[in-house]
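A protein chain is absent from this complex, but the other protein chains hold their places.
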Amino acid sequence: MVRRAAAEFLGTAFLLAAVVGSGIMAERLAAGNAAIALLANTIATGAALVALILAFEPISGAHLNPAVTLGQALLRQMPWRQVPAYVLAQIAGGFAGVAAANVMFGCPLFFAASRARSGPAQVLSEFIATFGLLIVIWGCAKSRAPAVPFAVGAYIAAAYWFTASTSFANPAVTLARAASDTFAGIRPADVPGFVGAELAGCVAAAFLFSWLSRPSGAVGAHALED
Amino acid sequence: MVRRAAAEFLGTAFLLAAVVGSGIMAERLAAGNAAIALLANTIATGAALVALILAFEPISGAHLNPAVTLGQALLRQMPWRQVPAYVLAQIAGGFAGVAAANVMFGCPLFFAASRARSGPAQVLSEFIATFGLLIVIWGCAKSRAPAVPFAVGAYIAAAYWFTASTSFANPAVTLARAASDTFAGIRPADVPGFVGAELAGCVAAAFLFSWLSRPSGAVGAHALED
Amino acid sequence: MVRRAAAEFLGTAFLLAAVVGSGIMAERLAAGNAAIALLANTIATGAALVALILAFEPISGAHLNPAVTLGQALLRQMPWRQVPAYVLAQIAGGFAGVAAANVMFGCPLFFAASRARSGPAQVLSEFIATFGLLIVIWGCAKSRAPAVPFAVGAYIAAAYWFTASTSFANPAVTLARAASDTFAGIRPADVPGFVGAELAGCVAAAFLFSWLSRPSGAVGAHALED
Partner (left out) sequence: MVRRAAAEFLGTAFLLAAVVGSGIMAERLAAGNAAIALLANTIATGAALVALILAFEPISGAHLNPAVTLGQALLRQMPWRQVPAYVLAQIAGGFAGVAAANVMFGCPLFFAASRARSGPAQVLSEFIATFGLLIVIWGCAKSRAPAVPFAVGAYIAAAYWFTASTSFANPAVTLARAASDTFAGIRPADVPGFVGAELAGCVAAAFLFSWLSRPSGAVGAHALED
C-alpha cells in the first residue's frame, strides 16, 4: 500500500509538473498568441498522461485523480478504506509537481494564482469534463483495458479545447494549480466551485455507467450495486 | 437496445460538443489565424474520436454516424430494423452536444449558422471524405478491429485538411452543426447537399468494399451479397 | 491480384490527395507562416498514413510506394513478377489522388509544378529519408508487425521536418506531386534526381538490413540471400 501511494504521489507530481511547466514555457514562447500556447499545453498534457498512466498503472492503477479514485470506489472496484491514502498522495503529489515546475522556471516555490475562472459556464464545463472522463475510462476499461492510457490522453487533449474551462477534471490538479500564478493557474477563491462540479460529474457518471453497462438481463433500480 | 441507443446518443453528443466547442475556443484564441484555429479543431476532433470510439464500441459499436450505420446495414453486418433507433439517437445526440457546447461558451442554446458551404467542390469533398472514411473503417475492421478507433481518429484528422469542406462525413454531425453560428457551423440551406453527398459516398464505398474484400475464389456480380 | 492492385491504387490515391490537398488548405489558411503550413501538412500526412496502412494492409500489404515494393522484392519477401502491377497501380493512383485534390480545391485537373527542389542537399535528403523509411519498416515488421502503420506515420511526420527536402521518400509520390503547382509541388525537371536518390536509398537499406538482421550464427557475404 505504501508503494501504491508512492506511485500515485509520483505520477500526480509529474502530471502537475507537465501541466504547469508546459503552460509556463508555452506562454513565454508564444509571443501573445493564446491558441499556440494552449496547443503546446494540450500536447504536453495529453502526452504526459499517456506516458504516466502506462508507467504507473501496473503499480497503483494510475488514477492520479481523486475523482477517478472516488468513482472506482462508487463502482465497488476498489475498497473504500484505500480511498484516503490515494487522495492524500494525489494532493501531496500535485503540490510537489507544481513546486518542481515553479522552481524549474525560476518562480517562487508556491505563489497564489490570480487567474479568475468562475461563473456557471465554467462550472458546467467542469461537470461535463469530469463526467465524460469517467465514462471514457470505464467504457474503455470494460473491454479494452490496455487502451485506457491512450483514451485518457486523447480525451483530455480534446477537452482542453471543447470545454470553456479547459477541462481540469481533477480535484488534485485543481487544488495544486492554485499554487502557481502562471498560465495554468486558478484563483484560490474559484477552487471550491471547480472541485464541487468535478465531484458531481463523477457521481453522475457512476450512476449512468452502472446503468449503461448492466448485463441486458438485469432488472431493478439498484444502480450502483451490480 | 435501449442501452445501445443511449450509447449512440451520448457518444454523438460528446463528438459534437468536441467539434463545435473546440471550434469556438480555437477561433476565440487564434487571433485571426485560421490555420492555427483549424489545427486545434483537428487535434480536438481526432483525439475525441479515439477516446469516444474506445469507450462506446463495446456497448453499441460506436458508429456515432448515420453513414456508418447505413453502411453496416448495406454490408449486412447489422439488421436493418436496428437502423432507425441508431440514426435517431445519433441525430438527437448531435443536437444535445451542440447545445452543450453553445451553453458552455455563453452562446444561445441553438442559433442557425450563417457560414456558406456550397458548390460542386464542397459536395465532391463530402463524397470523397465519406467514401474514404468507410473504406478505412471496413478495411481496418476486417483484420485489425482493435485499431479501428485510431484509424478513424487519424483519418478524420487528415481529412479535415485534405478536403475542401473540412470533412464533415457524417449526416448527424452536418445537421447539428447547422445549429451553431460559430467556427464549425454550416448554413441550413447547405445541409441537404452535404447529407446527399455523404450518403452517396457511403453507398459507393459499400459497393467497392464488398468487391475489394471478396474471397479470391468468388465470382459473379452480386456485390453486396457475400 | 486485381484486387491487390486496386488496393494499391486506392491507397496511393488517398495518400496523394492527403499530401497535396492538405498542402493547399494549409497554405491558404496559414497567412504566410510556412512553419504552421508545414505543421498542418505533416499532421495530415502522418495521420493519413496510419489510417491508410491500417485499412489496406490486409489486402495488398499497403506498400503505397514503389520503393517499398522494390525493397520487398530485393529482400525476397514478394515475387519479382508482382512488382510491375504494384508499381503501375501506385503511379496511376498517385495521379488520381492529385487530380482529386486539385479539383476539390478548384484547381486544374493537372498543372505542372514550378517549385524548385534541386541540389546535392536535396538529393542527399531523399537518400537518407528513403533509407530510414525502409529500415524502420523492416525493423518494425520483423517482430512488431501490427505496429508498422504507426511506425511509418510517425517516421514520415518526423522526416518532413528533419530532411531538407521534406522527405518525399516515394517515387510515386514524387512523380504525382509534379502535377500540382501548389504547396507540395515539385518542378518536373527535379523529379529524376529525387527518384534516383530514393531508389539508391532503397537498395542501400536492403543491403544494410539483410546484414543487420542476419541470425547471429550466419557467416559469409551473400547479404541478400538469407
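Here the chain labels run A, B and C in written order, and each chain numbers its own residues starting at 1.
Quick note on the criterion: a residue touches a chain if its C-beta (ideal position, glycine included) is under 8 Å from a C-beta of that chain, and two chains touch if they have at least 3 such contacts.
Note that the coordinates shown come from a computational prediction; the quantities given were computed from them, not determined experimentally.
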Quiz item: Which of the chains on display does the removed chain touch in the whole complex?
Solution: A, C
Quiz item: If the hidden chain were put back, which of C:85, C:124 or C:203 would touch it?
Solution: C:124
Quiz prompt | Residue among C:20, C:44, C:136 or C:176 that touches the chain left out of view | solution = C:136
Exercise. List the residues of subunit A that touch the chain left out of this view.
Key: 3, 6-7, 10, 14, 17-22, 25-26, 29-31, 33, 36-37, 39-41, 43-45, 47-48, 50-52, 54-59, 100-101, 103-106, 146, 149-150, 153
Quiz item: What subunit C residues would touch the chain not displayed?
Solution: 32-36, 38-39, 42-43, 46, 121, 124-125, 128, 132, 135-140, 142-144, 147, 150-155, 157-164, 208, 211-214, 216
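Basically, only the chains that are shown with their structure count from here on.
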Self-check item: Turning angle required so that subunit A lies on subunit B, C-alpha fit (0 to 180°, nearest 5)
Solution: 90
Quiz prompt | Equivalent interface positions on subunit B and subunit C, same or different at half | solution = different
Quiz item: subunit B to subunit C: how many Å between their CA centres?
Solution: 28
Practice problem: Identify all positions of subunit C at which a residue touches two or more other chains, and write them in rising order. | Solution: none
